[in-house]
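All protein chains but one are shown in place.
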Amino acid sequence: MAVIAPSFKPVFALPHSLADLFLDFAAPYGVMDAPDLTAARITHVAPLDVAQQGAFSFLSNQKLRGQLLDSQASVIALTQADYDDLVAQHAVNELTIYVCTPAPYLLYAHIARRLYFNTAVQAGVHATAVVAPTARVDATAQIDARVVVGERVVVGAGVHLKAGVVLGDDVVVQDGCVLHPNVTVYEGCEIGARCIVHAGAVIGADGFGFAPTKAGWLKIAQVGRVLIGNDVEIGANTTIDRGALNDTVIHDGVKLDNQIQIAHNCEIGKHTAIASCVGIAGSTTIGENCMIGGAAMIGGHLNIVANTVVSGATAVPSSIEQAGQYTGILPLMLHRDWERNASLIRHLSDLRKRLRGLEKAGSANDVTKIE
Amino acid sequence: MAVIAPSFKPVFALPHSLADLFLDFAAPYGVMDAPDLTAARITHVAPLDVAQQGAFSFLSNQKLRGQLLDSQASVIALTQADYDDLVAQHAVNELTIYVCTPAPYLLYAHIARRLYFNTAVQAGVHATAVVAPTARVDATAQIDARVVVGERVVVGAGVHLKAGVVLGDDVVVQDGCVLHPNVTVYEGCEIGARCIVHAGAVIGADGFGFAPTKAGWLKIAQVGRVLIGNDVEIGANTTIDRGALNDTVIHDGVKLDNQIQIAHNCEIGKHTAIASCVGIAGSTTIGENCMIGGAAMIGGHLNIVANTVVSGATAVPSSIEQAGQYTGILPLMLHRDWERNASLIRHLSDLRKRLRGLEKAGSANDVTKIE
Partner (left out) sequence: MAVIAPSFKPVFALPHSLADLFLDFAAPYGVMDAPDLTAARITHVAPLDVAQQGAFSFLSNQKLRGQLLDSQASVIALTQADYDDLVAQHAVNELTIYVCTPAPYLLYAHIARRLYFNTAVQAGVHATAVVAPTARVDATAQIDARVVVGERVVVGAGVHLKAGVVLGDDVVVQDGCVLHPNVTVYEGCEIGARCIVHAGAVIGADGFGFAPTKAGWLKIAQVGRVLIGNDVEIGANTTIDRGALNDTVIHDGVKLDNQIQIAHNCEIGKHTAIASCVGIAGSTTIGENCMIGGAAMIGGHLNIVANTVVSGATAVPSSIEQAGQYTGILPLMLHRDWERNASLIRHLSDLRKRLRGLEKAGSANDVTKIE
């Protein structure tokens, strides 16, 4: 089984002239040199090394510059400097159209969106879907097989609910959302416009709230909701719990990767991006534009200020009040070295004590040293 | 998008007199001063700061005392001391009924349960559910759309299986359980009475058991079951694997948060509570009344004694034989500090060696020092 080029097909007919495409999407990103593109027919995107005729490709990672030389892509976006280098090496491929721009990756992103994102859903409700009579489903929405929609649910224009999605009573899903298969949204939760929710995600399960009693744990009713803003993406099997009394809130433009857990009453600020496997305990607030690395674990009742970066695999047991990058990863060692070193961490305070003893003994003989 | 008050409605008509409600639920918790409540009509619960007429609220977290002053809640539970303070400040709201009790949070918990937990399921099997002919489903159970129930399954009285639940053959779900959407229970597993299983949870998948052979890993049949006691709650997307030969056992009253992984042949003792993202490797036994913090990771074949507390994000690679709180979190640092400090952990044994060298050199000159 080899790594091969992607087999996706464009989802709608392309314009005959690439110039149109570039005019629509690329202009703001400074396409500096757009030769006559009328003849080129882009049918897909591909990496430089496997691109074939019809492919749009790009150079952004400088480690891959060598791939420029033999690439068969029909169009390549790159910086002026990289293009000039190619010219200097007499390595320009006459069958390739080069598009110079300060932002080749962004240009690629726009082209790929245009090629692959099918925003034209096929309106209608599949015969096997179960939609409550009091639900209001927009006529332009697409409800696939085996979807279940509860009472008084509101489904907006152009929404696509894929197979196996379950929406509890009183859920709101605003215009343009895509919910992938087997997503569950509990009663009363609301999802803003243009959100993408990946398969298996669970929105609005009960927060983990119990009071200790002599007879065991007493469950606390979780009566808040989950409120999700616009343009949020939620990864596969990610879980976001409903609030206990107030709501759990995910603001506009937040991006959540797979298998993230967000506990009750958290609030995640605009445009914050959180990588996979992160856990955030209850009632924690994360500011805008933060980046939380994969598998970071964030304690409860904390406040993380805007623009904070938390490295992957880092535990955050207390609030962060100054923006910056924070890290707490135990270095990896060969196991035999770890056995020798790690247990010493348990004795660091002893080491410091012994060091102090030596310093005192030394300073008794050294009047110039003051601690 | 603002944080707003919860929109849940009471699920059944409230008693005309709050006194009844208090008589039923609150008496054991020492309501000390219950004025005439006949006129009050509680329609919902709400935090002090957003409560409006009809709301039941409470003061338990002393940081929120300031919210007492302007709260519009119809009824507020609080301690006698907090009430006396209010009187001393001449800040009593004449439209509010104050209920003094040593346990305001527990009183709240009971009121909220009474208001929001609808134990009256709507008996019946939805037309789109697929129930095997040999299954025995109690006439009082509610089986929602698209549920699939296997052969010889037993579903008890008042059980509610929500949309998309799949029960494999020979599963037992005892009285009063609620299984939320898209839960999967594999063949032969048993769930005790009054359990709550949240969406996407998987109970009884094969344990991770393989024997190495020259041809690769040989799968070991996982022929044990998962046995779950009474009054257990299991969070969204949590997974509990079936035993290899013996069973995996979750005892009465255990509370499991979201995205927990419990491997084959684990046994979790009564009333132990485990926060989200915890992983427990195979054949580990955790005693009664333990509390395991979020994202703690517990190794295999261990024994954790009763009443142990494990802090969040702590790895447990060996058994714990003495109850207490255990922690192993690397402190968070600014990334530049971490770069300077963390690599030294790899050299702790060298540091100790150098320290010993200095101490020996010193003690050669100091006959009073004995190590």
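Per-chain numbering from 1; labels A and B assigned in written order.
Everything that follows uses one rule, which is that a contact is a pair of C-beta atoms (placed from the backbone, for glycine too) under 8 Å apart; a residue touches a chain by one contact, two chains touch by 3 or more.
The shown structure was predicted, so the numbers you read here are calculated from the model rather than taken from an experiment.
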### Task
Give the residue, chosen from B:197, B:274 or B:330, that touches the chain omitted from the document.
B:330
### Residue in contact with the excluded chain [from B:71, B:142 or B:259]
B:259
### Message
Suppose we count only contacts with the excluded chain; which residues of chain B make the list?
### Response
128, 130, 146, 148, 164, 166, 168, 170, 182, 184, 186-188, 192, 200, 202, 205-206, 208, 210-211, 213, 216-221, 223-225, 227, 229, 237, 239, 241, 243, 245-247, 249, 251-252, 259, 261, 263, 267, 277, 279, 281, 297, 299, 309, 311, 314-318, 320, 324-331, 333, 337, 340-342, 344-345, 348, 351, 354-355, 358, 361
### Task
Touching the hidden chain in the full complex, which residues of chain A are there? Just list them.
1, 3-8, 44-47, 50, 105-106, 108-110, 112-113, 115-117, 126, 128, 144-146, 162-164, 180-182, 196, 198-200, 231, 233, 235-237, 252-253, 255, 257-259, 270-271, 273, 275-277, 294-295, 312-313, 329-335, 338-339, 342-343, 345-349, 351-352, 355, 358-359, 362, 366
